[in-house]
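First, the structure itself, so that you have it in front of you.
Yeah, one chain of the complex is gone here, protein chain that is, but the others are all in their spots.
Let's look at chain A:
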Amino acid sequence: MRRIFVIAVPYLWLLALFLVPFLIVLKIALSDMALAIPPYAPTLDFQAGWAGIKAFVSELDFENFTFLASDDLYWKAYLSSLRIALVSTFLTLLIGYPMAYAMARSPEAWRPTLLMLVILPFWTSFLIRVYSWMGILSSEGYLNQFLLWIGLIDTPLAIINTNLAVYIGVVYTYLPFMILPVYATLEKLDGQLLEAAEDLGCSRLSAFWLVTFPLSRSGIIAGCFLVFIPTIGEFVIPSLLGGSDTLMIGKVLWEEFFSNRDWPVASAVAVILLLILIIPIVLFQRNEQKQRESEG
């Protein structure tokens, strides 16, 4: 009895906080837009009994999904989101790995401070930090003023409202999510392994590629997923830093909901997004599990 209870708690949790909301969104996605409150039809009428439910089900259809397939805006937005997420994940890894490596190699007394500095940005609201990037990157912003002042450029660089600004924003925001898991694996690495590699004929560099890098693989994979998954659906950064040609599915979703008030289409977009994300999430879970097994 107690065992059933223990197992039931997480499943109930999952049911209440994930499955039920998802089913509600799915239901809206299968509905039609209507000028009403809520802005879709049909709505479920339990008072009418069995006939009401039947009538409700008969009115649901996949029209919105066929619409998504027919309009190339949507699949272009999905593709563009994937591309931006992939590129920014790669950039985050490129910047985050050396930082994590340096942290793991620093004197032990410094490490808590360095770790603290990595987490420190979280103490300020995410929105404010993205706004301040607008202040830095805009044509009258600090970056351009500085570059003009040292004479490197004559006319201000157009960074804000481009994809470049989105990359900067994403890399900045998600860098800690890359650094922390990579640092965790690098810090655990036994220094004697590197000495053993050198003893067996490796140079410092080949010892890194043959020992350090493969042994930090699980941290790299975890970090990449932690950056990649939220970036695909990112809405704030592209809408604040990106331009009109920055196409990301999070932005499309927001516009469908709030500008068009087309809840059914927006819900369909969200459902597809979730289905796309399930693949990396499952892969991420696999990686975590594999690592636990190899440690245990």
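Assume contacts are C-beta pairs under 8 Å (C-beta built on N, C-alpha and C of every residue); 3 or more make two chains touch, one makes a residue touch a chain; residues count from 1.
Definition applied: contacts and distances are computed from a predicted model.
The protein name that UniProt records for the chain not on display, among "Spermidine/putrescine import ATP-binding protein PotA", "ABC-2 family transporter protein", "Metal-dependent hydrolase" or "Spore germination protein", is "Spermidine/putrescine import ATP-binding protein PotA".
Checked against the full complex, the candidates A:D32, A:E63, A:E198 or A:E288 give a single residue touching the omitted chain, namely A:E198.
In the full complex, chain A touches the omitted chain through residues 190, 192-193, 195-203, 206, 210-211, 214-215, 217, 294.
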